[in-house]
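A single protein chain has been omitted; all remaining protein chains appear in their positions.
Chain IDs A, B and C follow the sequence of writing; residue 1 opens each chain.
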Amino acid sequence: MSKEIEHLDAKGLVKYFKDEFKTKVTKAEIKTKKEGKKQSEIVNIWMKIDKSIFKPFIKHLCDYQYPHLAVVSGNDFPKVIELVYHFSLDYGKDRKEISLNVAVDLPKSKPEIETICDYIPGALITEREKQEMLGVKVIGIPDNRRLFLPEDFPEDVYPWRKDDKGMEKFIRNLHDEVKK
Amino acid sequence: MGFSMLGPAFLQMFKKPWTNKFPAKYAPKNTTKYLADVGAGKAKLNPPVATPEKFRGKIVYDKEKCIGCKLCIRVCPCGAIEFKEKEKKIKIYLARCCFCSQCNDVCPVDCLSMSDEFLLADTDKYSKDLIVE
Amino acid sequence: MTDEKTTTKATYQIPIGPIHPALKEPVMFEFEISGEQIVDVDVQLGHIHRAIEWTGMRRNAIQIIYLAERICGICSFVHPMSFCRAVESACDIDVPERAHYLRVVHAELERICSHLLWAGVAAHEIGFDTVLFLTWEMREKALDLTEYLTGNRVTKAILTIGGVRRDVTADQLPKIKETLQYFKNNFEKLRHIFLDDKTFKMRSQGVGILTKEDALKLCTVGPTARASGIKKDTRVDQPYAAYGDLDMTYMTPDLLTGEVNGDVYDRIIARLLEVKQSIELIETALDQAPAGELVSEPKIPKLLAHIKKTAGEGVGRDEAPRGEVFHYVKFDGEHENPYTWKVRASTYNNILAWIPMLKGEQIADIPIVAASTDPCMSCTNRVIVIEKNNNKNYMLTKEQLHKLSVQKTRRLMR
Partner (left out) sequence: MAKGLTKAFKRALWAYHCNTGSCNGCDIEIVAALCPRYDVERFGIKLVGSPRHADVMLVTGPVTRQLEKKVKRVYEQMPDPKVVICVGNCGNTGDVFYESYNLVGPVDNVIPVDVHVVGCPPRPEAIINAVAKAWVKLETLEAKK
């Protein structure tokens, strides 16, 4: 631990990261939703950070509080691939959990990101999945094999891509091949 | 420490079996003959466990009411419904259906409903019994 | 090791799998063993990869509900619920209060079904089939109730975006009460069998230990995490639907025994406590449920049009019987189908936890340890023993593996 940080709420958390990384945090929104009679709050923080501060950001997060990584999801946009890291903080405290969603843009020409397995070993499965599904290269991943796709699956084809590396050629409609 | 399952297991011996003896208590020697007997009224099949009200079974289609709006095709998650262009009516393949009854909900004229028939098994998946039109 | 030659202890590799149920849980293990002890474990996934997320990106939101339902037949309520909640938060759709309460009722009923199913499977894995039949008899009661309320035994098809599709009417209440009473009467029996029986204690205490630190680091969820002492339950952490109005706590095993070991026994305790909690939750939810609408937008074409023109992203996190389920949805404001749909089933996070759990255990413990995270490990696993030195392959069927497990129970009973 580099320094002690006191416990923060959603606003404080956003402020803390904005102070720390200044303009490199390009977007920070807090969305709340209320459900039930007592209107219990569901807090979601949506952040977007620059790729250059990604690793320090995760380190700061782990120093603040060891987060639970739910999953990494990815959007394939025409020019960039956006990875969204979904963390949850402050679990175990009754009704105080905060969902932190951190997005990082990777350029399509060089979709690379550093691994976070050294801080959070549980990220391995989801990082392997991103490699094969989106064609993102995870630098320093401890285990480089495929996860879900079969061994004989063609290289350089990624199911979640929406561009020419997508799956259009491989679609099979199971209904076509049955006799009417 | 003890074997706490012994008691309940012992008591179970004096209880009536819970098994629902569908369709017969034991396998008949010759099923074809047995089924013929049932048809002739000589033997009786035990009924299956009763289905509740609003059970989601085989789809019933009221062809007369249908206006051909294609809404059911739009919401069907399995592509089970086919549109017959000429007649402007639909054709449902039960072997593709996932029995979610979403088409019943969306139908503006209520021409689709769900029956409680669920014993659907056939040697041909596109046999007449398994197509509703 | 100098005496390696004299003892001739070669390490073996045992692949288990790959035919295995559930969405992303189909799995192939490769064990490296020395004698009976497991030295290393490797997990391979993906044999039952059906490309559900990819398919979902080509369907509209209503169709995806039923696709999400078939991610896992046992969690067939929680997956669509997470998806619906993700869409609701992405597209700002309100849910009527009554629907929130009914969602709780169905989710908890599913939890009872799932935990009873798990209890039976766990008993089967150690060769205690009498208990399997007993728990499945109870489970049939829960299934009957599910069928009564929703119209099908397994796939419930009760959810829709912005509410639920069917109401629980006043004339259905007596049957619900009766079934819940049945569970209450039988719960004590079940607790006594699972927690006091010598057979269970022998096979589960001190087996498959997952420390709190490991559980944190590997991001485990659900009863697996709670049995290791992590207080993590989405229903309490971030109460969704009507859970915020109901009184509940984290079900960790120390509530009953006063200590947390993180072994298989603790996972049994955590699940049993949850069954009791669920029964109480259903009762209070039904008592407190306000009257009112079921769906905020009953006209589906209108709902789809609203989704089509809304851009936004949202997450839905729900507590499934096996742990937190996570759905991420993004709409681009031009299409009916989501731009991205990401599903995280609970076992996805619990898989890595098998590695520390299984290390140092015996082959005969594989079934019960693997089953203790409730990975739908029901059937058709196949084991091949490869002897490294002479390249001989032995086929060990699931049956033989099961037999090994049963034999160990017998051995311990002597």
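Everything that follows uses one rule, which is that contacts are C-beta pairs under 8 Å (C-beta built on N, C-alpha and C of every residue); 3 or more make two chains touch, one makes a residue touch a chain.
Just so it is clear, the structure is predicted and the values come from calculations on it, not from any experiment.
Here the chain not displayed is in touch, across the complete complex, with A, B, C.
The chain not shown here is touched by just one of B:Ala9, B:Val60, B:Ile73 or B:Ala95, and that residue is B:Ala95.
By the touch rule set out above, chain C reaches the unshown chain at residues 18-23, 26, 46-52, 54-55, 58, 63, 66-67, 70-74, 76, 117, 132-133, 136-137, 140, 143, 153-155, 376, 378-380, 397-400, 402. Taking the whole complex into account, chain A touches the unshown chain at residues 149-150, 152-153, 159, 167, 170-175, 177-178. Considering the complete assembly, chain B touches the hidden chain via residues 17-23, 25-27, 30-32, 35, 48-49, 77-79, 93-99, 118-125, 130.
Keep this in mind: only the chains that are shown with their structure count from here on.
Averaging Cα atoms per chain gives one point for each, and the point farthest from that of chain A is the centre of B. Separation between the centroids of chain B and chain C, computed from CA atoms only, is 28 Å. Centroids of chain A and chain B (each the mean of its C-alpha atoms) stand 43 Å apart.
Shared interface positions of chain A, defined as residues touching 2 or more other chains, are absent. In chain C, there is no position where the chain touches two or more neighbouring chains simultaneously. Partner chain A is touched in their complex by these residues of chain C: 24, 45-46, 49, 51, 53-54, 57, 89, 95, 97, 100, 216-221, 230-232, 234, 236-245, 250, 288, 290, 313-315, 317, 324, 326, 328, 330, 339-340, 342, 344, 348-349, 351-352. Residues of chain B touching chain C in their complex: 1-5, 8-9, 18, 49, 51-52, 54-56, 71, 74-78, 98-102, 105-106, 114.
Chain contact summary for the complex, chain C toward chain B: residues 59-60, 62-67, 69-70, 128, 130-131, 134, 137, 144, 147-148, 151-152, 155, 157, 165-166, 189, 192-193, 196-199, 201, 300-301, 304.
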